[in-house]
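In what follows, a single structure is set out as C-alpha cells and then discussed.
For this view, one protein chain was removed and the others were kept in their places.
Right after this comes chain A.
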Amino acid sequence: MIETKALTKTIGEKMILRGVNLKVNKGEAVAVLGTNGAGKSTWLKIVAGLLKPSSGEIFLKGQPRKKDDFEQQKVLGYLGHQSFLYDAFSPVENLKFFARLYHISSPDTRINKLIEDVGLAYFKHEPVRSFSRGMIQRLAIARAILHKPEILLLDEPHTGLDQQAVSLFNRLLLDLKAEGVTIIMVTHDFQQISTVCDRAVVLRKGRIAEDELIRGRPVSWIHSLYEGEAATL
C-alpha cells in the first residue's frame, strides 16, 4: 500500500532520515515509534506530501508518488500536530470547507455523522475558538477521515484527549481498520499502540532500528522494543 525506499531527508546540515526502507501493507495498523528527533514526523510528512525527500522513492498503491497526482493525494488522510481548523468557524463550517477541497458532493449527512461520532453534536454550531484542546483534536480527527481515506496518517493523535475521547477514538480507528483502512500512527503512547496497532516500527537516528509484529504482546514488551531490548521472534 505504502512503500518508501532509501528515503533520506536533509534539513540544513542535519540528516533527519538516513535511508528509510519501509513497506506497509493494505489494512495494516502500524505504530511508528522513536525518541524526539528520530525522524518519525518527517517521514510521515514526506509520505503525506508536505515535505519533499532529499532522495529515495515513495510508492503508493504500487505507483510512484507524484506531486501532481491528485487521485493519490485523495486516498490519504493526515492528522498532524496542528488541527488545520479555523477558530472563527463552527465544526460544521470547518468540515464543509474541507468537503469542498476534497470535492465531496452533498457532504451534509457525512458531516453530521462524523460530528456525532466524535461526540461534538451538541457543539456543532459553536465556533471552534471556544473549544478545549481535546474537543479540537476530536474535530481534527473528523476532518482527517471526512473524505473516507484509504490510508490514515496520524501524528500523535491521542494528544490532549481525555480517557473517554481516547476510547471513542480507538473504537473509531478499529472500525476503520475493520473496513480495510491502512493506519500509520506516530505516537509515544504505548497503551494505545497495543490497542490499535498490529506492528511497531522503531526509528533511531533516522534509520529503522526495529520492525516487529505486536501480536497481542503486553505494553511492557512495546516499551522494551522502544528501548531496543525486545527479543525478536
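We take it that contacts are C-beta pairs under 8 Å (C-beta built on N, C-alpha and C of every residue); 3 or more make two chains touch, one makes a residue touch a chain; residues count from 1.
In this section, contacts and distances are computed from a predicted model.
> Out of "Cytochrome bc1 complex cytochrome b subunit", "Phosphate transport system permease protein PstA", "Heme exporter protein B" or "Sugar ABC transporter substrate-binding protein", flag the one the UniProt entry gives for the chain missing from this complex.
"Heme exporter protein B"
> Of the residues listed, A:A48, A:A142, A:V196 or A:L225, which one is in contact with the missing chain?
Counting the whole complex, the residue in contact with the absent chain is A:A48.
> Name every residue on chain A in touch with the hidden partner chain.
Where chain A meets the chain not shown: residues 48-50, 52, 68, 70-71, 73-74, 76, 78, 80-89, 93, 97-98, 100-103, 143.
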